[in-house]
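My questions will all concern the structure given below.
Every protein chain except one is present and positioned as in the full complex.
Then we have chain A:
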């Protein structure tokens, strides 16, 4: 495979779309012939980022939009998940394992930890009131990957 391949996806901040988002990204990445484990890692990370955007960014306001951009370059996929919602006041605190700002909703506080562990690179930037952007990258190491 030569050059880059990009896709952008925008959808309402509704929980129904969490499954749609992770399946759409998995379908896009399938051209790199990932293993099932690699696909599961990507789907889980996307699910975490999108769920955060919906619950924390937008407080489940369905009139808001979550945007996913994915880029395949060589044997790597880069994914960004962006919302224009509330933003995160204290990023360092939010990234602590088991920390959640919404314990009443039975959140486990493991979202960022999972994204960090399941992807090769992970970055989050956020401004209070100005939205949140999660950028992550993973190399697909499948032997059958067409990139050489």
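Brief remarks follow.
As a convention for this text, contacts are C-beta pairs under 8 Å (C-beta built on N, C-alpha and C of every residue); 3 or more make two chains touch, one makes a residue touch a chain; residues count from 1.
Assume contacts and distances are computed from a predicted model.
With the options "Sugar ABC transporter, ATP-binding protein", "Anti-sigma F factor antagonist", "Putative restriction endonuclease domain-containing protein" or "Protein DltD" in hand, the undepicted chain maps to the protein name "Anti-sigma F factor antagonist" (source: UniProt).
Contacts to the hidden chain, counted on chain A, fall at residues 15-16, 18-19, 22, 37, 40, 43-44, 47-48, 51, 54-55, 105-111, 113-114, 117.
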